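Removed: one protein chain of the complex. Kept in place: all other protein chains.
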Amino acid sequence: MATKASRTAARAMISPSVILLLGWMLIPLGLTIYFSLLRYNLLMPGARPFVGWENYEFFITNPAFTTALINTLLLVGGVLLITVIGGVLLALLLNLEMWGQGIVRILVIAPFFVMPTVSALVWKNMFMNPVNGLFGYLAKGLGLEPFDFLSQAPLASIIGIVSWQWLPFATLILLTAIQSLDSEQLEAAEMDGAGPFSRFFYITLPHLARAITVVVLIQTIFLLSIFAEIFVTTNGGPGNASTNLTFLIYKESLLSFDVGAGSAGGVIAIILANIVAIFLMRMIGKNLDA
Amino acid sequence: MARAVTTQRKAINTLIAWIVGLLIFFPILWIFILSFHSEGDAIKSPLEVITSTWTFESYATVQERSNYFRHFWNSVVISVGSTVLGLIIAVPSAWAMAFVPGKRTKDVLMWMLSTKMLPPVGVLLPIYLICQNLGLLDTRIALVFILMMINLPIIIWMLYTYFREIPGEILEAARMDGASLREEVIYVLLPMAVPGIASTLLLNIILAWNEAFWTLTLTAAKAAPLTAFIASYSSPEGLFYAKLSAASIMAIAPILIMGWFSQKQLVRGLTFGAVK
């Protein structure tokens, strides 16, 4: 259904969003790259000389950068591992026949709708606080020494909080995928003599492969940018123990007002995110043809 | 698996699933319980908390001391405003891509999606400085615009996948029946796409409501939505459990309810149609 008139109309109708997104992408991106090449600190007014790679050098050689990079990888990897394995198990569980399935489903997906600042604070204060937190009471009840999660194991604690937030997402998507599995396939496998474990590994899991990839890629995009959870719990500390790349750049930018170094960090973050994005886009692109 | 499962088996499944479900839901349940107790009772041991008297006082205190409703209203304005604005811009684009696809439609769609992959921290400084120069720091307008831009690709994508399910012949019929482009969209496309538009609206309000990077970095007191308001409990005030709980419950309740209603569309929206 395409006449010249409708194609012209289509072009006109698509242009506002294209222009906006193009501006949204190019202007800040261009500025970030531009700033990253200048010596530019908001606390030091005056000239902003061009310094080439100096900011990148400064940012990368900063010991905090290596820590942040490792923390970012641990955070993303840890949460992915927990949510994917947990998500598969939960999806299998929720797919079983039971009473009140709808309600259980609602309970399980609820954490996803809790805003990051709320879930981080709730975990920090009501659960992980060594004095009044529930875990503290639990430990005391068992005769153990209460554990100060956020200062003893800050990164692991944050991984726990973030996993709680994202587990519902993985579960929901994997459950949807499991439900789309043709039950005749499983019955055929059963007729062929496959036990429950072989059925899971040879039929269910391969069927889920696509959904798992989607979960991994989409979560990675979001997890690379984890910010609020760190902001309200540990503020990146103690030291830099729970600082990820996003938080480090935030600190450089808005706490030290070093626009140059912050921008250099921003460019590095964009490059890292793009590596993941390319894979994700390919997945989604393939689906467009189907 | 159409076969009947024995009752015993079903009972075991139910038991396990409910235990796991309640464990996952427990933190939310717990702040719900705490929010109905006095500050003094809320820090007692769990058993004492449940047995102490229930009261609404924390909810009243939150509003009295912190002007909760201003932050709530900021959240509403920012999330609904950005989503509605996004929809107005996205509907024509999605119409064009779904019904007049060209050779480059797919590329345009993928490119739009790719803008979503830009990590916010990568463009934090330019956006911050631009807002500062325009006097837009700590204003709702800036956040409405920024969140609109962040969610625009998702809105376009969701609408596109919904529109694609509407047979093109029906729009052609409208054209044959003498409808102009505007009439075709208003009288035929939009009414048919109501369920899709509704779930797009819902999901994007949820995403905007919970957005916690730009809302934390670009607001102070005036335009702070609930995400930023709750963050202010992060240090000393966080130890006021009952108040924090009451404030949290009020911040998440509307979205929790909307989320439960939109759970079916959620998967499709968040995976850009890759999993349905």
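As written, the chain order gives the labels A and B, with residue 1 at the start of each chain.
Here is the rule we use: a residue touches a chain if its C-beta (ideal position, glycine included) is under 8 Å from a C-beta of that chain, and two chains touch if they have at least 3 such contacts.
In the analysis below, contacts and distances are computed from a predicted model.
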item: Protein name (UniProt record) of the chain left out of view, among "FAD-dependent monooxygenase", "Ion-translocating oxidoreductase complex subunit D", "Probable atp-binding transport abc transporter protein" or "Cytochrome c oxidase subunit 1"; value: "Probable atp-binding transport abc transporter protein"
item: Identified contact with the non-displayed chain, of A:3, A:152, A:185 or A:198; value: A:3
item: Per the touch definition above, residue among B:134, B:170 or B:257 touching the missing chain; value: B:170
item: Among B:76, B:141, B:179 or B:198, the residue in touch with the chain that has been omitted; value: B:179
item: Hidden partner interface residues of chain B, rising order; value: 167, 169-170, 172-180, 183, 187-188, 191-192, 194
item: Residues of chain A in contact with the chain not shown; value: 1-5
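Here is the rule we use: only the chains that are shown with their structure count from here on.
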item: For chain A paired with chain B, centre-to-centre distance based on mean C-alpha positions, whole Å; value: 16
item: Residues on chain A engaged by chain B in the complex (per definition of touch); value: 1-2, 6-7, 9-11, 13-14, 16-18, 20-21, 24-25, 27-29, 31-32, 35, 90, 93-94, 96-101, 103-119, 121-127, 132, 134, 137, 164, 167-169, 172-173, 176-177, 180, 183, 186-187, 210-211, 214, 218, 221, 224-225, 227-228, 231-233, 245-246, 249-250, 253-254, 259, 262-263, 265-267, 269-270, 272-274, 276-277, 280-281, 283-285, 287-288
item: Complex contacts: residues of chain B adjacent to chain A; value: 1-2, 5, 9-10, 13-14, 16-18, 20-22, 24-25, 27-28, 30-31, 34, 43, 45-46, 89-90, 92-93, 95-97, 99-100, 102, 106, 108-130, 149, 152-153, 156, 168, 171-172, 181, 206, 209-210, 212-213, 216-217, 226-228, 230-231, 233-234, 238-239, 241, 244-245, 248, 251-252, 255-256, 258-260, 263, 266-267, 270-276
